[in-house]
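For this depiction, one protein chain was excluded, whereas all remaining protein chains were kept in their positions.
Then we have chain A:
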Amino acid sequence: MKIIIAGDGKVGLALTRLLSQEGHDLVTIDSNREIIERDMQQFDVISIAGNCASMETLKEANVQQADVLIAATSADEINLLCCLTARRLNPSLHTIARVRSPEYIEQLYMMREEFGLSLMINPEREAAKEIFRLLQLPGFLKRETFAKGRVEIVELRITEHSLLENVILNHLLHVLGCKVLVCAVVRDGKAFIPTGDTMLYRGDHIYVTAPVAVLSDLMKRLGVTRRKIRHAMLIGGGRVSYYLAQSLIAAGVRVKIIEQNADRCLELAHMLPEASIIEGDGSSQSVLESEGIAETDALVTLTGLDEQNVITSMFGSMQGVPHIITKVNRMEFTGMLESLPVGSVVSPKELCSANVVQYVRAMQHQTGAAVTLHRIADGRAEALEFVINKHSRYIGEPLRNLHLKRNVLISCITHQGSTTIPDGNSCFQMGDTVIVVTNREAPILQFNDIFA
């Protein structure tokens, strides 16, 4: 497919990497020549310098023949104008715009048609949603929902004295007393799809597929404390903080936001009357201590500086805060973060790039494409949700008779609303939802791709 990426900042770069690996024809547009040069050297793409909202540049990028345009510059207005112009030049184009200003969100849902937007992405809001879901069910490092919220894949770390330490996966049912499936393991920075003989070790990050109803059982069995969060401290008052505070306040959590910039504090106080806004340096020990970091239930570090977030989270962990979430923009160093006490790591750009990739894949294969796609294990594996249709192969065949490709695992089947973790005797029927986990380099584009 021919895809144009306008604005190659953090999100644009992540998208360029993912989409060029999938072999699409990519054209990137940016006004910064250094970025253009970097793109040309790192990826198999054509790069154009210019203003992506101008007709001239869009024509140069051959927008008339393109299939998808993704506008991800730092300015919402430019993104919208870019989509509007491109749509005018090519009415059959699919446009995806990044829009982050809270002020625009509502009017844009209303005016989507006028702007010709096929999809809007808002990394900060996605991040806030993700953090909120993590705080709702603390104890898991990450949660991904599938099958209309009936199934989740959660990330757990095997700690010392964990029930799961040195357990062979075949004995999992015996140990836990509830039926769940370990669908991916990250060990020493490498992700792999486990088999029944895989043994879990301390320090592993495991990804567990489980029906939502079983999740709380699982937590109890694992002895993860489940204290409801009543008070949360947010460091940094950016957009993520705003969206998150909104959700938390609505859920009855007391929110404290520490922000350095006095003007921004006033703005926040204006928009979030129920939150307590503190003007101060969130990385200073005295401010954190005087604002009661030791007593808070959750600490979320959301400043724009990754280093500061990591350090503050580590300080929080030292002070004994039970739940910590760290926002990290640059995902290059996440391998290192796994060993640090910084709680869950959330990256806005990774979250929304997965949405875009999913959209593009769905366009490519109208039937049989994944309904949901989540990149798990820091993008080293993918969990895909498929709906079985009449073109799917091997309907009704027991799984033990099927030959799947290597590194592909059917981790869950939802049949008429009831979810089962499959074994060799399970089979899927028309209309079922099937979740597949894979860490293959070549992407699985449609359900039938999983068979060898």
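For the reader, a short list of remarks on this structure follows.
Note that in this section a residue touches a chain if its C-beta (ideal position, glycine included) is under 8 Å from a C-beta of that chain, and two chains touch if they have at least 3 such contacts; residues count from 1.
Here is the rule we use: contacts and distances are computed from a predicted model.
The complex includes a chain that is not drawn, and of the options "TrkH family potassium uptake protein", "Thiamine pyrophosphate-dependent enzyme", "ABC transporter permease" or "NADH-quinone oxidoreductase subunit A" the UniProt name matching it is "TrkH family potassium uptake protein". In the complete complex, the residue from A:V45, A:V387 or A:I450 that touches the missing chain is A:V45.
Of the listed positions A:V11, A:L26 or A:I324, the one in contact with the omitted chain in the full complex is A:L26.
Listed by residue number, the positions of chain A touching the unshown chain are 2, 20-27, 33, 40-46, 441.
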